[in-house]
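Heads up, one of the protein chains got dropped from this complex, but the rest are sitting where they should.
The chains carry the letters A and B, assigned in the order they are written, with residues numbered from 1 in each.
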Amino acid sequence: MGVALPGPDGRPFEILRDINFRLEPAEIVGIVGRSGTGKTTLLRVLAGLLPATGGSVMLLGRPVHGPPSTVVTVFQDYVNALLPWRTIARNVALPLERRYPKAVRKERVARALEMVGLADRANDHPWRLSGGMQQRVQIARALAVSPHVLLMDEPFGALDAMTKASLQDQLLLMQAETRATVVFITHDLEEAIYLSDRVFLIAGSPGQLTLEVRTDLPRPRNQITTRELPRYLEVRHQLSTALHGTSPPPEE
Amino acid sequence: MTSLPRSVEGSNTEVATGSIPGAKRRRIPGKALLGLIPLVALLVWWQITGSASSVSFPPPSTWFKALRQLNDSGVLWPATKVTLEVFLVSLLIATIVGFVLGMLIGGYRTVDRALGPILDFFRSLPPPAIVPVAALILGPSLKMNITVVAIAIVWPIVLNTASAMRAVPLLRKDVARTLGLSRSEQLFKVVIPSLVPGLMTGVRIAVSISIVVTLVVDILGSGGGLGALIFERQEQFDAAAVWGLLLLIGVFGFVFNALMAGVERRALRNWPGAH
Partner (left out) sequence: MSRKRLIEVINPLGWAVVLLAIGLWELVIQAGIVDFSYTPPPSEIVKGFSDLVSSGDMGKAVWHTLSITLIASAIGMTIGILLGTALGLVSWVRTFTMGTVDVFRTIPVVALMPVALLVWGASSKSEIVVASFAAVWPITLNTSAGVRSVHPVKSDVARTFRLSRLDTVRKIVFPVATPAILVGARLSVVAALVVAIVAEMIINPAGIGYGLVFATQSLHPDQMWAYAVAAGILGYLLNVLLVQLVRRGGANMGVEPR
């Protein structure tokens, strides 16, 4: 369902170059790379927040100009991504207010909150919740729209290990149910391999897509057994070497 | 009344709130009233030792008599009405104009830069200095008094709104776009609510300045309000009335500040405590 084909992009100096790829429907793709290589920029281009220079992002055969309605982004900074003056339920309802009547909205919000396990906190404000919960709210908000494409920028980066693992599995469950295409950025190689069908490595300055690996791991995934599979270790070895072989981008 | 200190504003600059980490806020009214003991003691002592014939310091009981006299002669209520009207209407105008202007300045860098020196000048200009000038240009009348006060008090609102506008996290605006909100939705559901805390601060400062400016405008302009009345009484050497009116004005000041604090608390009840 999601098809993307960006080209080189950047402002006065090139941030990314020669990025070309296509996404298969219902695919999960993880993007890894050192900090500063332009991963977030790539995601913003995919989200329609930033135009690509030379080349374009295509969604279902049509070029993207500005954030498309079937693509939703989940940001790392959940504190500023949620509106503190609205309750959780109203935060999740925000993208729906223009599209659906009240009754439908209520139902979608309820379902989304249940999917992330926060139905009982619907009337609290975001700042009463822990970091992990707030991030779940952001995900619920994304899900309520039923997007075809879900973009995530280091969604679990600020969370502790246990919350991370739990959210990772919840994400997989939700993706299996909704069949959305997911593209996420992470600095956690293990997470990238665990979640994805394919992993992209962005390296160099300007950043380029230097490596693309199919994980070929069976679904459903399991935090313990999947990580012990020989194929997992193989992929991890391949990506680690490639990652550590890259040099950090120059200081800004 | 909480015992959280706030620094007072004599000018347009932003308030430095004395926020104290770890300070306990006492909401027990009894405790707060203890702080009034020195004041009460002073008044009691004054009452006992003062004499009604004192030229400058008649005791408190005479104040109430004087106020009642003023009321009976039909002078007090019209003056109060005038002062209230000027105060409230100018506040309303200043809030609306200040908010819109602040949004423009905070939202568009070119506007900000272009109006920079002018704003800087007006914000450090003591508000009362604007009064004679504006009063002269606009001529003496009630509507003009309102305009003059509004012009004098709009600055903290403009500045605080502008600064809040600049502080809206870029991410929040990105979020609004990626969630597919329309332009007006982005403005009214995301940007404007973000400005509420800043606006509240600005209005609070404006209120405290406005009390002073309203009185000044009254005294220098066409009069008719409490400011003119208190000076008229002073010219008549009616000390009791002067103190009485001072008390009245002080009470108004207190009431409005308290009301403002209440409004602010209510408007910000959904915001995390940091605001």
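As a convention for this text, a residue touches a chain if its C-beta (ideal position, glycine included) is under 8 Å from a C-beta of that chain, and two chains touch if they have at least 3 such contacts.
Keep in mind it's a predicted model, so treat the numbers as computed, not measured.
The chain that is not displayed touches the following shown chains in the complete assembly: B. Here the missing chain is touched by one residue of B:130, B:149 or B:176, and it is B:130.
Touch with the chain omitted from the figure is made, among B:114, B:167 or B:259, by B:114. Of B:34, B:52, B:100 or B:167, it is B:34 that touches the chain left out of the display. Touching residues on chain B toward the chain that is not drawn are 1, 3, 5-11, 13, 16, 18-23, 31-39, 55-57, 110, 113-118, 120-122, 124-133, 136-137, 208, 211-212, 215-216, 219-220, 227, 230-231, 233-234, 237, 239, 242-243, 245-246, 249-250, 253-254, 257.
Heads up, the rule we're going with is that only the chains that are shown with their structure count from here on.
Rounded to a whole number, the gap between the C-alpha centres of chain A and chain B is 48 angstrom. In the complex of the two chains, the chain A residues touching chain B come out as 44, 47-49, 66-67, 69, 71-73, 75, 77, 80-81, 83-86, 94-95, 97-99, 125, 127, 141, 145. Residues 169, 171-172, 174-175, 177-182, 185, 189-190, 193, 196, 270-272 of chain B are the ones touching chain A in the complex.
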